[in-house]
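One protein chain is absent from this view; the other protein chains keep their places.
This part shows chain A:
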Amino acid sequence: MARLLSSNAVLKAIATVPAALSSRNVIGSFYPSGLKYSTSVPGDPDTHEDFRPTNKVQGSDVSLKDVVEQDVKENPVMIYMKGVPDFPQCGFSSLAVRVLKHYNVPLSARNILEDPELKSAVKAFSHWPTFPQIFIKGEFIGGSDLILNMHQNGELKEKLKDIVGSPKLE
């Protein structure tokens, strides 16, 4: 079970904030090369071992780096955090989510607590030691201190204003 979790945590960990109305489905949009043999039910515990996706064949670091690259490219607002947006498991991640939710933009998230390898891959990708980490339109923004600062000085509003799928209902 533990083994299953590590190979599929990447796919499962992705979460979309329902409050952001536009339901972006990031899950089906790509398969990292290491997981290309997995079909629609990657987490099925009944699957025989031989048919489970493996990513041991190639260095898992490589494919996880690709995952991160895809994430930040395909999701206008991508956050790597501790917990999920509706249940953050760390005060800093919670703060970052609260700031971003102000703007009614689609928020894509991965929970790095579920996957230590993904965590290392994100850290290596951004050269940033802590979480949360926020990417907007592919650009690394920083952690909670920076997102709060940009919220306060208006830069964040500027950055997010042309992101589609943000109907203003309030």
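Throughout what follows, a residue touches a chain if its C-beta (ideal position, glycine included) is under 8 Å from a C-beta of that chain, and two chains touch if they have at least 3 such contacts; residues count from 1.
By definition in this document, contacts and distances are computed from a predicted model.
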Record-based protein name (UniProt) of the chain missing from this complex, from "Ras-related protein Rab", "Oidioi.mRNA.OKI2018_I69.XSR.g16236.t1.cds", "Protein BOLA2" or "SKP1-like protein"
"Protein BOLA2"
Please identify which residue in A:L64, A:M78, A:A121 or A:I141 touches the non-displayed chain.
A:I141
Touching the absent chain: which residues on chain A qualify?
92, 127-130, 140-146, 149
